[in-house]
Structures are given as structure tokens and as C-alpha cells.
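I'd like to ask you about the structure that follows.
Complex shown without one protein chain; remaining protein chains in place.
Going by the order they are written in, the chains are A, B, C, D and E; count residues from 1 in each one.
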Amino acid sequence: MIYITRKEHFNAAHRLFRADYSDEKNLEVFGKCSNPNWHGHNYELFVTVKGEPDPETGFVMNLRTLSEIMLNRVIDKLDHKNVNLEVDFMAGKLASTENLAVAIWHQLEEPVSQTGAKLHCVKLFETERNFVEYYGT
Amino acid sequence: MIYITRKEHFNAAHRLFRADYSDEKNLEVFGKCSNPNWHGHNYELFVTVKGEPDPETGFVMNLRTLSEIMLNRVIDKLDHKNVNLEVDFMAGKLASTENLAVAIWHQLEEPVSQTGAKLHCVKLFETERNFVEYYGT
Amino acid sequence: MIYITRKEHFNAAHRLFRADYSDEKNLEVFGKCSNPNWHGHNYELFVTVKGEPDPETGFVMNLRTLSEIMLNRVIDKLDHKNVNLEVDFMAGKLASTENLAVAIWHQLEEPVSQTGAKLHCVKLFETERNFVEYYGT
Amino acid sequence: MIYITRKEHFNAAHRLFRADYSDEKNLEVFGKCSNPNWHGHNYELFVTVKGEPDPETGFVMNLRTLSEIMLNRVIDKLDHKNVNLEVDFMAGKLASTENLAVAIWHQLEEPVSQTGAKLHCVKLFETERNFVEYYGT
Amino acid sequence: MIYITRKEHFNAAHRLFRADYSDEKNLEVFGKCSNPNWHGHNYELFVTVKGEPDPETGFVMNLRTLSEIMLNRVIDKLDHKNVNLEVDFMAGKLASTENLAVAIWHQLEEPVSQTGAKLHCVKLFETERNFVEYYGT
Partner (left out) sequence: MIYITRKEHFNAAHRLFRADYSDEKNLEVFGKCSNPNWHGHNYELFVTVKGEPDPETGFVMNLRTLSEIMLNRVIDKLDHKNVNLEVDFMAGKLASTENLAVAIWHQLEEPVSQTGAKLHCVKLFETERNFVEYYGT
């Protein structure tokens, strides 16, 4: 079993808040991240898939294919967008990095499995100092 | 003459657009950066000052002081904010990285000169692949 | 189960040696790291905790809280300090990166568990090219 | 159980292709990586070993020893070399990052085990955005 | 005057040698870089242009345009290529980083000046530890 990883990035705006909280409560719970006028990040996304290398190509999965799946299913929907307002697979969810990583997993799991490889990990950096990992369970 | 540099960062939302342009024209000129729902970045700010080291302390300027000036005059006003809507020193200006770097220069020039050092360069990364430098003239 | 990670840093001096070794033996076993006049590093500390995201906040754990625990229990005790001489939780221990990582784990395990999350990994970089990971067992 | 990691690097040329494919087929399957005139990379190699720290030295394994094993068994054979033409342990194999990581594992497994530690992971970056991990099974 | 910089990268093979040197002399002068079977790098290219920001757009130059010029005139000709054998603007030149940076300058100078901005610096990293800068004179 070999694990291969591809990194892609996107720039997006978001806000952490609950509509059923007052502004004060949002500020208390979510801090500066609750700013009603939004803020944003240069997100870095690392996606790891696993499998046996194909004896003919030496590839677990062509990284060009993995990159295309990431671009079509995740990056094009998030890059230069507002995570709270414009991303179909985040509709109705709090825009935390945790929730975003899980939602990205669900965007990728099936198209990766169709290639014969298996999605192993979604690792999402919100900043250089904060990141989240999700392994599907 | 010695040059010393301090790096600080901030996360902010912005949008590139002109109110006197149609949406189509904004998209044509500013591309994805014109998204009306905002996007954002992890900005990295490098500020360089120059001077002679004080023979008593070996410092051109105490980096603690430089960091405080940067936090008070720039970072606290930008971090987790919307550059277009909430930053007093950017009011009425296009939120391009170029304009932001020049505005940051004007925020810093006087408090730096009061320490006896001289502001030399403001270098602002919008992303790892795009950055701007301004030397005051 | 989601894994979230926070990075903090500290600058410290240390020395690798045993008092019951001669200087020659210390040099032979620990190399340049045995220098009696100390040397030091910019350590980078990555702490990973795991748990289920709170449905109300989308957080496994508020990263502000994790950062505070790291600062109070680890960073404030190590930053700009001598690991061999001044750090209570390293008293009587060889100041290897391995031992430091294990000791940091024991500083963090209980305060993290009090938040409802679970400490998963302490990853400590001594230099960009050398690092240690400890998972608690 | 503690995990320690050492990073080394090498610069090498390679080409992805099969002699039994036509040039067109090689281009279709391997893309630009099939260029008959070669291309190359600054590879970064992270090797992780695991074990109990020696109570006398605080070391799972002396990193100087790990570095020497990596240099003797892997880096000296790859650095400034052509992976397809000049690397004995890659003879007859497709020069994919997957295959290279597995072959590096087999170069390192025994000399690491002779130190009393156990090889845990070979992680090989081909570029900053593409990397492979192998855990031996 | 403002300076803006765009970073792009390419992976290429090269060899440092002179056809009028013996193999021994090439090895003596160019070291491991003279390997007849090639080696390669992940080059990082930073291109800086300077000018006054356009009052209408806030841009010295649209970074999309700068990126396109870099891709068309430099990256597409170098990426996954052999610098010695396949790059028209390096024909007949020693493939040193110095010569490559100067040649890249001449590829970029005119198309940049046609946009109204002025090429300021070509900075080329061969490895993380070695880089070259050229300012046109």
C-alpha cells in the first residue's frame, strides 16, 4: 500500500457565526472570526489517496487525474468565493475548518474510488499555524 | 547602515472592483478578484527599517518596538477585517495589494522615524506567489 | 473523528550531555550538541488533538483554547529559556528532543482532556531537518 | 514508542516511460514526464524511524547515524544522477515516485534495524505539491 | 514607484560542461553538476516589474498578464525540458543558473515593457540554497 498526496490551494472569504446567536454571543464564541463583514484565508489543501502501484505505470493513481478531481470537485467551487454564501456543498453548515474538511472529503470520496484508488486523508490548512485532518470516520 | 526586518501577518477579506464599472466590466478587468461576495487572504507583511546600530544596545531599533508599531498602526486595523469596508486608512481606495502597501507605508513612516530609525521598505505578500514592495517614492 | 493541529514556537538553549560521562565521552556520544557553553534552536511545536466537532460550533476544540493551553503549560516555560537549567518539567532529564516531546505530552494531556477533546500527537521540530513525534504510548 | 525523522535532499534527472510503448502512448500516459530528453527535480526525503528512547542517551537513534545511513545507502547513489540510468537499486524499474519510495525503503530497512530502531516511513517529495509515503507493507 | 513580483516554477534537466573540456576537467570545474547523464531541479522563478499603479485599477500591471507572459515566454519552454538540448533561447550557452537568469531577462524585457511597466529583476532559485538575481545591466 502506497500513499500519494497532491497539494492545491484556494483563496476564500468566510465567517464563523450562528444566526441564532446574538452578535455578542458570536463574538464571545467565535472571536474575531465572527466579524460580520467577513475575513479570509489562503487555504492549502492536501489530499492523500492510497493503493497499490499499477505494475504497468508505477502509479497508485495518475496525479494529473487527482489534481483534476480536486479542481473540478473542490477548488473551482471555493477559489475566490465566500464559503458561507456561495459553496453548494457547504450550504447550511457552519464554515469551520473542521466542517469544510469533512465536506471536501464527501466531494472527493466517490470520484477517487472510481479510479481504483481509495481516499485516505483530507488535510486543510486555514493558516500556516492551524490545520485539520479528516480520515473519513 | 543596517537594515532590519520584522514579519507580521493578518487575515482579511477584500474585493477588487470599481463602483462605476458594470459587473461585467469588473469581471473583465479584475477577474475572480471582483467577486461581489468577497474573498480573502493570509497576508504576510515584512517591514524593513534602516539606521546605525546604537553602540550601547547593538540595535538599529528594538524589534519589540517595531512589532508594536506594526500591530498598533496596521495589523490590529486589518486582521480579520474587510479591507474595503472597515479599514480607515483604505477608505475610498481600491483594495489592490499595491494600494494597500502604499497605505501601510504612510501608517508606519512617522512612528518609525520617531524612534530614530528610518522606514525603508514595505513588502506585502497577498499569496505565496504574489507580492508587492514599496520604498516610499 | 477529526484531528486539529496548532503550531507554536519557542527559542531555547540546551546541551546534550551526562554528568557521569567525561567531556570526551560526551563529545563522542553527543557530538557538537555536548558543547558545555550551550547552543540553541528555534523549536516549532505542533500539537494535534482529536474529537467530534461540536454540532453547535463546528469545533473539535476552540483553537484559541488550545493555543492558550500550549502557551501556559509549555511555551511560557521554554521560550528564551535554558532547557537543562530552567524548565521544571525537564528537571533531571536529558534534554534530547525525544525526552522533550514526551515531557510536553505530559504537560498537555490533562488540560486538553478537560476540554472534552483528546491529545493525539506532539510533534517537535528541533531544526527544519530533525523532528520527533510522540502519540502517548 | 517515539518517532524521529531526518530530512535529506538530492537533485536528480528522470523520465517516466515504457520502452514497450510508442512515444505517443508514453506522452498520453505519462504526459510531460515522458520527455525523452529527461527533466529533473529537487527531491526531499523524510525518513522516520521508531523505537524506545535509550535511557542513557535519550535517543531513539542517533540522528547522525540515521543521516549517515541515508547518505550512504540512498543520497550518494541518487544525488546529481539519472534515476533511470545510473541508480543500481532502480535498475529495471519505472522511475515513478512510488517505485522510488519503495526502493528507498528496501535500501534502508536493514541498516536501520541493525541500530535497534525500526524503519517506520519513507516520505518522498518530488515537488512541493506532490509526495509519496510508504510504510513497508 | 511600486514593485510587484510573480512566482512561477518549472522542473528541468541540465548539465554543466564544456564540449572542449575533457570529462576529467569538466568534473574538476563543475563537480557533480557535470554528470553526462544529466540531473535536474525544481526551479523557482520570481519576476519583478516596477511602475506607477494605474489610478483606475490600482495595478502596476495585471498579475494575470505578468503570469501569462512568464508562461508563454519562459515556463512553457523550460518545464519538463532539458535546458541544454531543448530550449531555443539557451542554445549554445552553458546552462548555469547565471546564464539562464540573463536569458530569461531577455525573453521577458520586451513583452513586459509593452504593458507600460518595466522589468526590474529576474530571481531564479536552482535549489532552496542557491539563487541568482539579474537586474538587466
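Heads up, the rule we're going with is that contacts are C-beta pairs under 8 Å (C-beta built on N, C-alpha and C of every residue); 3 or more make two chains touch, one makes a residue touch a chain.
Just so you know, these numbers come straight off a predicted model, no measurement behind them.
What shown chains does the left-out chain touch?
B, C, E
Which of these, E:M61, E:V74, E:A101 or E:L119, touches the one chain of the complex that we don't see?
Hidden-chain contact among the options goes to E:A101.
Which residue, C:C33, C:V47, C:L108 or C:C121, contacts the hidden chain when the whole complex is considered?
The missing chain is touched by C:C33.
Which subunit C residues touch the hidden chain?
Against the left-out chain, subunit C lists 9, 11-14, 32-33, 35, 37-42, 79-82, 85-86, 127-128.
Contacts of subunit E with the missing chain: which residues?
Contacting residues on subunit E, toward the hidden partner: 16, 18, 29-31, 93-99, 101-102, 128-135, 137.
In the full complex, which residues of subunit B touch the absent chain?
Subunit B touches the chain not shown through residues 1-8, 48, 53, 56-60, 62-64.
The criterion applied here is as follows: only the chains that are shown with their structure count from here on.
Shared touching chains for subunit B and subunit C?
Expected: A.
Give the chains in contact with both subunit C and subunit D, ordered by label.
A
Hey, which one of D-E, C-D or A-B is the same interface as A-D, over half the contact pairs lining up?
When the residue numbers line up for over half the pairs, the pair is C-D.
So the centre of each chain is just the mean of its C-alpha atoms; given that, what is the distance between subunit A and subunit C in Å?
For subunit A versus subunit C, the centre distance works out to 29 Å.
Going by the touch rule set out above, which residues of subunit D reach two or more other chains?
128
Line, ring, star, complete or other: which describes how these chains touch one another?
It is other, because the touches fit no line, ring, star or complete pattern.
How do the chains pair up in terms of touching? List each pair.
Every touching chain pair, ordered by label, is A-B, A-C, A-D, B-E, C-D, D-E.
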